[in-house]
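A single protein chain has been removed from this complex, and every other one stays in its place.
Now for subunit A:
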Amino acid sequence: MVGLPYDLVANPLGAVRSTFEKAAASSGFDPNGKDWGVLDLFRHFLFDQGRLSQVPILNGETIRWIQPKTLVRFRAMVQDMLGNEFYVGAYQDGSVWRTNKFTDVSQFRLDDSSPHTQVWERRLLYCVPVPGQNSWTEPSSESVVNHCKDFIPQQREKRRRMDDEAIDDMNMLVSDNGFQVSPSVKKKEDGRPSTSSQTRDSLSEGYCSNTSIAPGIDKDFLSCLVKIYDSPESDLKLNDVFEFIGVLTLDSELNEDKDDHDEPDNGFCDDVMEHLPPIKVPRLHCLIHRKLAAPDFLCGSPMMEPKPHFVREMREVLLRHLTVVLGNDGIAAHFMLLHLLSRVHARVDTVAVGKLSLNLTCFSKESAALFGSRLSLALKTLLPFTHCIPLTLEYLNSVSLAPKKDYETNRLVTGVLQLAEGSHIIIDETQLEAGTLNSVGMENARLLRNLLELQRVEYDFKYYKMEMAADVQLLIFSEAKSNILPADIVMPFQPSSVGSSEVVTAEALEAWRWYLATVKSLPHSIESEMQKVVENDLVAARQTDRSIGSHDFNRWLTMGRLMSLSFGETCLSLEHWQMVKELERLRRERLK
């Protein structure tokens, strides 16, 4: 692709169309909806040429600066799936094939005399910012704003230089579909701008008025209706976090005409659209999407390979930090580290292997307030997605934890427990007092317990429940061992100092985030010799104490795995296994 005729960032649709028309002109063209090479073009541009950073990130802040029909990046979690949508994908305008892919409205009028139209389909996903996302994961908005600010004049320059065809193109676009954004533009449009300068004016006005659209959008919670093309269903799952790169459309013209509903009882076919007016929920026509994992949220440059000595060092520093945060309780800090590294790495029937929930006991109300807030603050700076649930009676009795399907609007109403993979929840049980739980409370308690034990959340679909797998780290504060929420590890918390928290440098934080994100995703295995040792240890433990069961075995093995991972090693060694046993011994002593 030499000499791109269009700026892919500013006018991605131009590229889509021109490549399509080129492809359609070639012989043997089969309009079947499959990609005709435009994705490779974008992929090449974004990844091979490394222009990804030029694409502005879409969020509540930047939506005011970003113009519609440009390329944006949007990082979000799939909250609901709205099924498939059929659209006229390709049609013949005269003898030329045109496409509607990646747009909402057809560029040319769809004439009923057009003999050939092709219906294609796309998927609709309702995406929201990842729940509990911490601010450090977002790139500083300032740079984006600046970027956008220089971006506009630059675009104008570009536009001016565009060849005639492109301007015609734009012309058509404006005159046919109309930027009916504000009256001023409309007036302009009535005059049917024919020269390029006029077009530009109306366009820029369009931009200005676009900024006035933005207030319709919730600044802190920008949700988006993402339209996915040509991607297998198994690619995108509910609650997955993705970066969507695609064309943003904010057109108010898409606002469905209410007059259309001359029959008020028109059924409930377009509920979804009605509840998600384009003015509130922008549409994003996704060109490329990629799944994001924790490391993708690190802002800094990608760090080098996890070298053993480096990781070891990092581990020590982080452990020290956690010890300080936990009031000099070194053992608790060890458990905390393992807890932060845990993730569900396999599921065997109902067992979620790899989870390690932690219950810190011996909190009083005061110490919970002090250490709780300090800890949650510390975790906020370390982990990408964190939550805090103050477990009070009213909370349990009133909150809706599980997502619920609302058949009136045909939407999945989110619940507190609809979380992205790898989220962290702190549950503060110290605030719970004696009282009565109503049926909602019982249900909520059961949900929490299920999440804790099985790492599954039941979604309420009214006529049936559907279990969704979750992968959430749970940390529980309680006065004594929590019976409502039986965690994997019960750890009496014994702080020895209330020392003020240390000042942490940004570099250190960044390094720790990197450490946690990287080490967590390392693979792990066991040698057959070591396996023998472990088995013998387990059998011996059970022979001496009959009360030890599979539950404890699971915990030890998980800890062993995490322990060696925390050193950056991918194979369980005897040394680490001994450390686990020692930690367990210390913990048991405390429990007595």
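Definition applied: a residue touches a chain if its C-beta (ideal position, glycine included) is under 8 Å from a C-beta of that chain, and two chains touch if they have at least 3 such contacts; residues count from 1.
Basically, contacts and distances are computed from a predicted model.
Participant: Consult the UniProt record of the chain that does not appear here and report its protein name from "DNA helicase", "Trafficking protein particle complex subunit 6B", "RecA family profile 1 domain-containing protein" or "lipoyl(octanoyl) transferase".
Facilitator: Missing chain, per its UniProt entry: "DNA helicase".
Participant: With the missing chain put back, one of A:234, A:439, A:483 or A:505 would touch it. Which one?
Facilitator: A:234
Participant: From the list A:25, A:96 or A:119, pick the residue that touches the absent chain.
Facilitator: For the chain that is not drawn, the touching residue is A:119.
Participant: Would you mind spotting which of A:52, A:317, A:466 or A:498 touches the chain that isn't drawn?
Facilitator: A:466
Participant: If you put the missing chain back, which residues of subunit A would it touch?
Facilitator: 33, 80-81, 83-88, 100, 103-106, 109-115, 117-121, 176-177, 233-234, 237-240, 253-254, 256-257, 259-263, 265-270, 346-351, 353-354, 407-408, 410, 412, 461-464, 466, 468-469, 524-526, 531, 534-535, 538-539, 542-543, 546, 549-551, 553-554, 557-558, 561, 572
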